[in-house]
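In what follows, a single structure is set out as C-alpha cells and then discussed.
All protein chains but one are shown in place.
So that you can tell them apart, the chains are marked A, B and C in the order they are listed, and the count of residues begins at 1 in each.
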Amino acid sequence: MKRRVFEIISRAEEGDKASHIFDISIMALIFLSILAIILQSFENLSMSYGGVFHAFEVVTVTVFTVEYLLRIWTADLLYPEAKHPRLKYVLSFMAIIDLLAILPFYLPFVAADFRFLRMVRLLRLFRLLRVFKLGRYFDALSVIVEVLRESAAQLVISVVLCLFVMLFSAIIMYTVENPVQPEQFPNVIASLWWAICTLTTVGYGDVYPVTTVGRFFASVISLVGIGIIAIPTGIIAGGFSSAISKRGTDQEAAKQYCPYCGHKLDP
Amino acid sequence: MKRRVFEIISRAEEGDKASHIFDISIMALIFLSILAIILQSFENLSMSYGGVFHAFEVVTVTVFTVEYLLRIWTADLLYPEAKHPRLKYVLSFMAIIDLLAILPFYLPFVAADFRFLRMVRLLRLFRLLRVFKLGRYFDALSVIVEVLRESAAQLVISVVLCLFVMLFSAIIMYTVENPVQPEQFPNVIASLWWAICTLTTVGYGDVYPVTTVGRFFASVISLVGIGIIAIPTGIIAGGFSSAISKRGTDQEAAKQYCPYCGHKLDP
Amino acid sequence: MKRRVFEIISRAEEGDKASHIFDISIMALIFLSILAIILQSFENLSMSYGGVFHAFEVVTVTVFTVEYLLRIWTADLLYPEAKHPRLKYVLSFMAIIDLLAILPFYLPFVAADFRFLRMVRLLRLFRLLRVFKLGRYFDALSVIVEVLRESAAQLVISVVLCLFVMLFSAIIMYTVENPVQPEQFPNVIASLWWAICTLTTVGYGDVYPVTTVGRFFASVISLVGIGIIAIPTGIIAGGFSSAISKRGTDQEAAKQYCPYCGHKLDP
Partner (left out) sequence: MKRRVFEIISRAEEGDKASHIFDISIMALIFLSILAIILQSFENLSMSYGGVFHAFEVVTVTVFTVEYLLRIWTADLLYPEAKHPRLKYVLSFMAIIDLLAILPFYLPFVAADFRFLRMVRLLRLFRLLRVFKLGRYFDALSVIVEVLRESAAQLVISVVLCLFVMLFSAIIMYTVENPVQPEQFPNVIASLWWAICTLTTVGYGDVYPVTTVGRFFASVISLVGIGIIAIPTGIIAGGFSSAISKRGTDQEAAKQYCPYCGHKLDP
C-alpha cells in the first residue's frame, strides 16, 4: 500500500489514472491558492467573503500538510539508496519550500501578522515550477538553463560591473544634485534609486536631475548604461546562438559520410 | 465563366490585367476603410461628414460581402480535391476574419453599438496581411517566421517565466506599498500594472514605490527584469544568427566535393 | 592649374599639404557652423552677438558657395569618363545636400523665415558624414553598413510589423480610453503617440491608460512590443555574428592546407 501511495504522489506514469488526478488536483489547489491571494487583496471581496477565504485556506493548508507528510513517509522509495532518505528529502529545495508554505499557519504568534502570512503563501508560487517538469517544454527550459549556466561567470561579472556603475553614478549624482534638490536626492541611497531607474531605462520620472552638470553626468551614465545592459543581452544571445548552431552540427554529424564511397568525413 | 471569376479574385497571375486591378482595388478599399476609422475618430470630422462616412461604410461592406460570396462560390476551384470545398473555405482563418469584418453590420442589434462596430472594422487590418504575400519581402518574412517557430518553445517558456516574475513582483509590491499608498496599490491587479510597466522598462511614472523596502524590491525586480527580457532577445538573436550562418553554409555546399573520390556531395 | 584646384578640394593625398589644410578648414567651418546653431539658440547670446552670428553666417555661406562652384568646375576631372560630368556631379547626393545648405540664403523671401533657415543649416550636419571617410574607422563603418544592407529586407518587414502593431494598438486604445480620458485620447492620431511611446518603451508618462480594460490591453501590447523590438535587435545581432564568424573563416582559409603533405583541405 505504501508503494501505491508513493506512485500516486509521484509524477503520474502513463495510464495511472489515480496518480494523474492527484497531480492535477494539487496543481489546481496551488493555482486557486494564488488566486485567493489576488482576490483577497480586493478590500470589498476580503470583507464580504472573509469566511470563505479562511475556510479555503484551512482546506489548502490541510491538504498540503497531508501531502508533505506522505512525501516524507514514502521518501525511502524516492531515494532507495540513500542512508537517511527522509532527512535527504526534508532538506531538498522543494521540500523546504513546501514546509515554509505551510508551517507558519501552525504558529499562532506568526499567523497573527497577516502581511507576513501573505508573503509565506507567496512561496506556493514556487510550487508551480513543477509544471515545467511536464511535457515538451521541459526540453526548451533545459536549453535556457544550460545557456545561462554556461555563461554564468560572465553574467555575474556584468552584473557586478552594473552595480559598480550604479554606485558610482549614485555618489556623483548625490554630490551634484543634493544642494539643488535636497528632497529628491537626500542621500546616496535615494540617489541609488535614481541610478537604478535610469540604468535599467525604466525612468519613472519621480527623480531626475535638473542642474546642467547633473544632466550632463546623467546623459553620460545613460549612454554607458545602454552599453552595460547590452553586455548581458549579448552574452545570452551569443550563448543561444552557439547552442542552436551546436545542436544543428550534432544533427548533421550523423550523416557525415560520403554517400558515394562511404568514407567518414571530418567536419 | 466561373473559372474566370475565380482567376480574377485569386492572386493575379503575370499579365492578367483584370485580376490585377481587382487585387489592387480590394487593397485600396481596405486601406481607405482603416483611414476612415482614423478620420472618424476626429470629432469635428465625424460630425461634419457623418453622411459621407456612412455611405463609404455601406459601399465597403457591400463590396466585401460580394467578394466573400464569390470566394465561397468558387471554393471548389480553390480546393479541387476537398470533399466539402465550401465548408473548408468558410472555416479557413482568413475567411473567418473576412466574415467577422462584415457580418455585424447586418445584425441591427449589434450595429447599434458603434464602439463594438469599430472593433469589428479593426479586423480588416488583418486583411492587410495579404500584402505580405506579394513580392520580394515574402522571403524575408518567411525567414522571420521560421526563426520564431523554431524557437517557439523557448520563447513560450521565457514568456511564462516573465509572467511568473510579474505575478511574484506584483504580490510583493502590493504587500509592501499598499499600507503607504492605498490609492496607487489598491490590490494585486493594480500592482500587476506596475509590475508590467517596470519589467518592460516602459515606466510611465503613474505608479512607483515610495517606501525604502518597496524601492529595494523594485530595484531587484528591475535588474531581474532586464535579464528576463534579455532572454527572448537572446533566443531570437541566436535564431537569426544560426539562420544566416546556415544559409551561407547551404550556398557553399554547392561547391563541396568528397576529397576521397571527387564526387560532388549533396548537402 | 585646374588640376591643382581639383587636387586641393579632393580628399588630401599623403604629403599634399595645401589639400590637407583645405580639408581641415572646411571640416572646422562645418563644425563651427553647427556650433553657431547651438549657441544662437541661447536667447541672450543671440541678442548680444546677433551681428557676429550674422557675419559668420555670411562668411560660411560664401566659402561653401565658392567650394560648391569649384567642385562643379572640376567635375570633369572627378568623372573623366562621364558624358555630362557636371550634371552628374550636381545630381549626386552629397552635391544636392551641399546646394540645399547654401541656396536658401540667396532667396530673400525664404531667408526671412529664420526657423526654416535653421532647418536648412541643419543639413550641414550631413556634410560631417565625410569625416567617416577618414582613417581606420571607415572599415568598421563599412561592416556595419554591409550587415544592415544584408538584413535590409528583414528589417523593413519588422518595421512594417511594428507600424502595424502600433496602428492596431492605437485604434484599440482610442476605443477603450476615449470615453474616460477624452483629453488624453482625443483621436486615433493622439492615441498613436501613446502607442509609439509604449512600444519603444520610452514611456514619458504624459499619456497612459487608466481603465482596467485599457491597462489590460496596454499590458498585452507592452509584452508584444518587447518581442517585436527583440526581432530587429536579433536580426542585427545575427548579422554581426555571421559577419564576424565569416571574417574569421576567411582569415583561416588561407592556411587550409595540410602542413605535412601539402594537400589543400576542404573547409
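Brief remarks follow.
The rule is simple: a residue touches a chain if its C-beta (ideal position, glycine included) is under 8 Å from a C-beta of that chain, and two chains touch if they have at least 3 such contacts.
Quick caveat, the model's predicted, so the values are computed rather than measured.
Annotation: of C:21, C:66, C:128 or C:180, C:128 touches the absent chain (contact as defined above). From the options C:22, C:174 or C:240, the residue with contact to the unseen chain in the full assembly is C:240.
Of C:104, C:203 or C:227, it is C:203 that touches the chain left out of the display. Against the chain not displayed here, chain B makes contact via residues 201, 203-205, 233-234, 237-238, 241, 259-260.
Although one chain is hidden here, its contacts on chain C can still be listed: residues 34, 37-38, 41-43, 115, 118-119, 122, 125, 128, 132, 136-137, 139-141, 143-144, 147, 155, 159, 162, 189, 192-193, 196-197, 200-206, 229, 232-233, 236-245, 248, 258-261, 263, 265. In the full complex, chain A makes contact with the omitted chain through residues 151, 153-154, 156-158, 164, 167-168, 171-172, 174-175, 178, 186-189, 191, 198, 201-205, 208, 212, 215, 218-219, 222-223, 225-227, 230-231, 233-235, 237-239, 241-242, 245-246, 265-267.
Definition applied: only the chains that are shown with their structure count from here on.
Taken over every residue number at the interface, the positions common to chain A and chain C amount to over half, indicating a same-residue contact. Chain centres here are Cα means. That of chain B falls 30 Å from that of chain C. Spacing of chain A relative to chain C, judged by their CA centroids, is 42 angstrom.
Multi-chain contact residues of chain A, defined as those touching 2 or more other chains: 201, 203-205, 233, 237-238, 241.
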